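One chain of protein is taken out of this complex; the other chains stay put.
Labels for the chains are A, B, C and D, by order of writing; each one numbers its residues from 1.
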Amino acid sequence: MRRILVNVMWALTLPALLIAAWWLVSDDSTSIYSPPLRTILRTFGPTWDGDRLTHDVVPSLLRLTAGYLLAAVAGIGLGLLVGLHAQLRATLEPVLEFLRALPPPVLVPIIMLFAGIGDTMKLIVIASGCLWPVLLNTVEGVRAVDQVMIETARSYRLPAPARLRHLVLPAASPQIFAGLRQALSIGIILMVISEMFAASNGLGFAIVDFQRSFAIPEMWSGILLLGLLGFVLSMLFQLVERRALAWYHGLRASRRAS
Amino acid sequence: GSGSGSGSDNTAADKAGGTVTLNVGLVPIVDVAPIYLGKEKGFFDKQGIKLNLSTAQGGAAIVPGVVSGQFQFGFSNVTSLMVAQDKNVPVKGVAEGNNSTGKDGADFGGIAVSKDSPITSAKDLEGKTVAVNTLKNIGDTTVRESVRKAGGDPSKVKFVEMDFAQMPAALTKHQVDAAWVVEPALASVKASGGRVVASNFVDVSPDLTVALYFTSTSYAAQHPAEVKKFQTALSESLAYATAHPDEVRKVVSTYTQIPASLLSQVILPSWPAEPDKASLETLGKLGQQDGLISSAPDLSKLLP
Amino acid sequence: MLEVRGLQKVYEGAGRRVEAVRDLTFTLEPGELACLVGPSGCGKTTLLKCLAGLLAPSAGDVLLGGHKVTAPPPGMALVFQEYGRSLYPWLRVRDNVELPLRQKKEMSRQRRRELVERSLAEVGLTHAHDAYPWQLSGGMQQRVAIARAIAYEPEVLLMDEPFAAVDAQTRADLEDLVRRVWQDLGVTVLFVTHDIDEAVYLGQRVLVLSNSPTVVQEQLTIDLPDERDQLTTRADPRFTAFRTRIYEQIQAAKVAKA
Amino acid sequence: MLEVRGLQKVYEGAGRRVEAVRDLTFTLEPGELACLVGPSGCGKTTLLKCLAGLLAPSAGDVLLGGHKVTAPPPGMALVFQEYGRSLYPWLRVRDNVELPLRQKKEMSRQRRRELVERSLAEVGLTHAHDAYPWQLSGGMQQRVAIARAIAYEPEVLLMDEPFAAVDAQTRADLEDLVRRVWQDLGVTVLFVTHDIDEAVYLGQRVLVLSNSPTVVQEQLTIDLPDERDQLTTRADPRFTAFRTRIYEQIQAAKVAKA
């Protein structure tokens, strides 16, 4: 119980200080684009009421989840393949690097050509952005698997699936998780971007809509909500990671216990 | 806080040698051809204005740029300006931007459908999906008016947001049933066999003012002389553009990349000297009716 | 059974060229237990990895049962010198030992359990089933690696200094374990060690490698009785004679180089 | 000099609680060379890490020169049992040895070079300066770790089974090296080994640890003459007596547990 309280203290101190600073600095702001924090917070409640939550936030979250999962599966799967086969890597890398550099705002129209303007498109846009950190980290993690561990697996002739499941995946998992972590925030960003195109609802759409209709405090409240969303998702992510990488953190913690 | 207008006096308005440098934020479309033409013809030099024209994708960048004084002037559609005024954004129109041609079926923007679409009139849009470039803006309000005038129920139309640039493809691929398209995308739609089923601007008013050049209220108050010079040069440009459509097409090819084949098909907007106040009142009412703005726009403050 | 012909291995890369093994030729009969001794860095590990099909020789051949070894052949187990790194830190001790067995499709779950239990008991780790390898001492880790190889019931067993990290008493026990397993299963064993007494005590034959450039310096048949035990065998005067002989050979190998 | 009082260390975590060391009390005089023997897993490494200030004891104290050890004290060098992982794979052999010396601000570049050269020569690695650790054999890696400790010219030297991976001849040479360094520099040495002969040959005193729960089972002063050499000392009947004595003690320690 006390530990939880202490943790909460640590987590809240800096945000509290920053919010206080923002509050003070912005308090007498007359600028239309940087309204006082007071105003922003006051609009927060009324803006994100139940109606908006079901109409904008929930669809966004669903798209985000689906896109993120799609990217995770595709990124890890492709990353394992590409990481394990040097030839395949040499062949595919230029194309992947080419695609990786394409900015989503110009990519979206192209994706629209293939995937239409519905949720599939948004899902693909989110996935197409989340894919890269997962893919790159998986590839690098796979390439870095310890030689002796590989030789052990080979000498016992573990067949490919067992090698994947029991060696490559766990060995690369710390780095894969780094990628998944990166992808999480990118996913949120792309959720917003995808909803700037051919959308009529969603958190991203709402923010852009506020911005265009000069509802600036509402827009800021939306940005705050994005931040909160990122924070909550990242906490959830850490829970998952702590379970999945228990051996890894245990190994490191046990050695540093002094 | 980082106040508005903080940058309004430093870089931009340096009056070195009697000339002022004015930064203007524009959208790279046909509508703003007169200002490019005027610059080319020296109308602005004559007033001692050195013009710096930048293009941005839309109001998202231009309005804050003008409000913060990074731009002295910007180009925007009137509905956006009404919304801004309604939200107390300190903007003020200074000059006519462009007008609808007023010719039904031959306007620079209209509601288009694909070649094989069963839709023949605005009434058929009931229950259909219509693409507009921005929701809750001039596009959907005027399209609703078209539907209403054709005897349909505008509340049954489903709008979806999409860049003009993507509309031709979306129509071809039947991702939307209809789209409110403006030039040059409209020419592109027609080139691939699409049809215009209604001219939504014309349906609102025979002489609808679509866009204005605007500035921030603080700039207008502090630099009336510059505003005046800008207005003078601009009205000369508008008149010249109206008189020389061929030169307009030529200048458009300098700041856009519209393919020549398409450019010759593009319908130019009209550029009268003054905004049409009556049409703006109608537009304001539509905006109010659709809930874009809370009260009737104060046109005396908004218009030059 | 296992035939090595003109084996050469040259390591190249990172600006270094090392001829680890120059020219090795020898044969192991089926069911033989041979020990390999030689100075540090002479290429024993390299040789073992070539035998196991983990490393491609630069020249020469390795034949197992008349077939050329190009990949790890079935029925072979290897205990790595780098025992710590050959255990997977994300698997508990039990799972580390069980992992290779899972690949034997025909083996029942229960038999697997039994083998794991028994082999861990035989190396004295009955109580460590549930630990992660990094929670064990060096010697315990090494014993896990030995248990894994024994549980696998291989036909050919290659061991690279498997007792380096255990105390004298445990070592003696493990020596007897290896001889017992060898006799019970009729497995062919090649055993690398630095301990000359151990080599003589364990082996039917002792191969002495020279210092690099490495060749087989001497092959000694240890014609001590097959029934050996720690007290009487080591007290045998012939034991001492073998030991002295080998010691001299290794000395000679070293001097030849200096 | 080095005093251990009532030292206890309990490992907790990942669902396991291990009392590695129950209650250890002993003292090392300045300039003493003591050897530590004990069954595998009895807590020797744990003890050494507590002495080195790398691990905080669960109870009891470690005092060095009268001061409590809470962090690695200056002038102490440790040779790790996991020699392979204690070398940095990104540094060449020479740089691995030189790294700790760079921390000695007052030392000239030239002196540093000299120390590195000499210590590498002393462990027989004159030709491996430019190699990376992963290009070396196990025994060579272990010798690099020894060279690093010796070049550091520590006041207290803790060695954890430092000769486990080298052949008999090299081992004898390294034993003499340790005794030479000890005599020349007057350094205090605590030496963990599994080889009872080695413990007797090297030490002025041998500490025997019991099986867990670990205590000091016996402390034996080895009053052989200070001038020792591999042939005559090992042939000394008192040497054999000590050896037998220690062997019995370890047996006793093992039996006590079973």
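Throughout what follows, a contact is a pair of C-beta atoms (placed from the backbone, for glycine too) under 8 Å apart; a residue touches a chain by one contact, two chains touch by 3 or more.
Convention: contacts and distances are computed from a predicted model.
J.: Absent chain per UniProt: "NADH-quinone oxidoreductase subunit H", "ABC transporter permease subunit", "Quinol oxidase subunit 1" or "Hydrogenase maturation factor"?
T.: Matching the unshown chain against "NADH-quinone oxidoreductase subunit H", "ABC transporter permease subunit", "Quinol oxidase subunit 1" or "Hydrogenase maturation factor" yields "ABC transporter permease subunit".
J.: Thinking of the whole complex, not just what is shown, which of A:72, A:117 or A:136 touches the missing chain?
T.: Of all options in A:72, A:117 or A:136, contact with the hidden chain holds for A:136.
J.: When the complex is taken as a whole, what residues of chain A touch the one chain not shown?
T.: 10-15, 18, 31, 33-34, 86-87, 90-95, 97-106, 109-110, 113-114, 132-133, 136-137, 140, 143-147, 174-175, 177-178, 181-182, 184-185, 188-189, 192-193, 196, 204, 207, 211, 219, 222-223, 226-231, 233-235, 251-252, 254-256
J.: Tell me where the left-out chain touches chain B, residue by residue.
T.: Residues 2, 7, 23, 25, 27-29, 54-58, 60-61, 64-65, 67-68, 70-71, 163-165, 168-169, 172-173, 184-185, 187-188, 192, 255-259, 262 of chain B touch the chain that is not shown.
J.: When the complex is taken as a whole, what residues of chain D touch the one chain not shown?
T.: Given the touch definition above, chain D has residues 49, 52-54, 71-72, 74, 76-78, 80, 82, 85-86, 88-91, 99-100, 102-103, 132, 134, 152 touching the missing chain.
Definition applied: only the chains that are shown with their structure count from here on.
J.: Determine the centre-to-centre distance between chain A and chain D, using the mean Cα coordinates as centres, and give it in whole Å.
T.: Centres of chain A and chain D (C-alpha means) sit 48 Å apart.
J.: Going through chain C residue by residue, note those that touch at least 2 other chains and give them in order.
T.: 82, 85, 132, 135
J.: What positions in chain B touch 2 or more of the other chains?
T.: Counting only residues that touch two or more other chains, chain B contributes none.
J.: Name, in rising order, each residue of chain C that touches chain A in their complex.
T.: Touching chain A from chain C are residues 49, 52-54, 71-72, 74, 76-78, 80, 82, 85-86, 88-91, 99-100, 102-103, 132, 134-135, 152.
J.: Which residues of chain A touch chain B once you look at their complex with the stated criterion?
T.: So the residues of chain A touching chain B come out as 25-26, 28-34, 36, 109, 112-113, 116-117, 197-200, 205, 208-209, 211-216.
J.: What residues of chain D sit close enough to touch chain C in their complex?
T.: Per the stated touch rule, the residues are 11, 13-16, 18, 37-41, 43-45, 81-82, 84-85, 130-132, 135-140, 143, 161, 164-171, 194-196, 247, 250-251, 254.
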